Each structure stands twice: as C-alpha cells, then as structure tokens.
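What follows is a set of notes on a single structure, which appears directly below.
Complex shown without one protein chain; remaining protein chains in place.
Take a look at chain A:
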C-alpha cells in the first residue's frame, strides 16, 4: 500500500515548529534562529533550508515559483517544484509577478518584490563570521556583543591583497543597523534589492539548521569602508544578446569553438518576458 503523502510533506507539528522559528526570525531582523532541520527527501546542502520554509508556509491557493541561479528549468529547481507540487497540488509559475512564494538559490529576481510576496532563499553558510572564528559559541558571542570587527577585517584583508573588496557573492550586510548577516550567495548586484524590499525575505540553511529573515521595509546596508565604497558588478557596455536588456545581471557565455564572448540575462523568466513583449509589439505593428 502506498500511503498518501501528508499535505506539504511535513506533519503539522513540524510545520508549526518551523513557522515558530520563522516568526522569531522576522521579529529579530538578521538574527540566525536555530531550528530543528528536518530530514528531507533531497540531500542537505541542496536547498533543504529553503524547501522547509516553503513547505511550512505554502497553502492550497498559493502559487509557487522556484529558481536556481536565475533559471526556472534547472534540475534543482525542477525537482523542488515537483516535490512541492506532488505533496500539495499547488500550481507553479515562471512569472515572478504571479507567484506568492518564490524559492530561489543564489539570485533575487530582476522584478522587484511586491508586498504580498515572500522570497525564500537557500543558504549554504549562514554565518558571516565563520572565517573569523570556527567556533559557533564564539561567533554567537560576537553577534550578541555587536562585535563585527572580524567581518570588516575580512574585507580589509581583501583590499590589502587585491586592491578592492573581492567578494563574488554573499557580501555581508548590516540588517536594521544591528545584525551582520550573509545575504546568501547572491551576487553583490542583488544586495541593494534587499534594502527596503516590499516583500518579506526569508533565508533558510537546512544543513546548518538556521532560519533568518529580512522583514519588509527593513534597512539592509552592505558593509564598506569610507574610502572603499560598496559597488555592484558592472556590465557597462554589455547587453543581453537575446532581449537586449542592460540593467540586469548578465551571464558571460563563451563559445568553446570560436572563443566569442556573449552576454545573456541570468534571470531566464525576465528575459523570456522581455522577448514576449517585444514580439507582441512586433505582431501588433505588422498587423496594422
């Protein structure tokens, strides 16, 4: 006999417990709330933190969007979507503005969040001070005492070594002027999107058993020095070869045969939407 899965995979007790941790995380912006990370049908480190948040929040009428590094169709995104759909029967979408819950790995969608949307980010390493001290009880103490000289020191070291802050992703941020938080490995390009975001942003680390949050309209400031200000990745003079967008995060694609470099939107659904609207305009024009 095959038992019918419980709605949203978890038993109600587990969901309640995860929601409880989530509420605490929302109440203390940027603070890492420990929670009892559940055993999941996917391996830890493959988005179990985000998945647990999504499953604890999702209702029958919600619409879900899952992206992995900006793509809706990558393996990880598809299998997470399948699991949630299988256990809840909710509908999924690729359009950012239609989703109620957006689970994402390593990107914040190009379209700004709306007030009734929740962004769930998957986090591999929730502790921004881990490189400063390997011991959890020490980093917890640093957070408690607002002692973030270590986080600044890491950036200072990069400036000394490379002449600039060289964080490729997860550039640390100050949340609500109190806790230093890792924004999950999103590119620096996405850091400013967290600042005063209209939608709720939840971050879940399944392997490290932590949940943290950026509530709507919260100040999120990227760490920087007076004379070395925070900058995002620059795509000056480059545009998406498919849709022509310029003010988005672009992937560089190198043709292995010719060595030719082209650029393309990292957010696939955004790119698709731009193309569709262009096409619509073309069709309308040619019809008249």
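Basically, contacts are C-beta pairs under 8 Å (C-beta built on N, C-alpha and C of every residue); 3 or more make two chains touch, one makes a residue touch a chain; residues count from 1.
FYI, contacts and distances are computed from a predicted model.
Not shown: a single chain whose UniProt protein name, out of "Amino acid/amide ABC transporter membrane protein 2 (HAAT family)", "Putative phosphonate transport system ATP-binding protein", "Heme exporter protein C" or "Phenylacetate-CoA oxygenase subunit PaaI", is "Putative phosphonate transport system ATP-binding protein". Residue-wise, the contact with the chain that is not shown comes from A:152, picked out of A:152, A:174 or A:230.
Even with one chain removed from view, chain A keeps its contact list with that chain: residues 145-147, 149-150, 152-153, 156-157, 159-161, 225-228.
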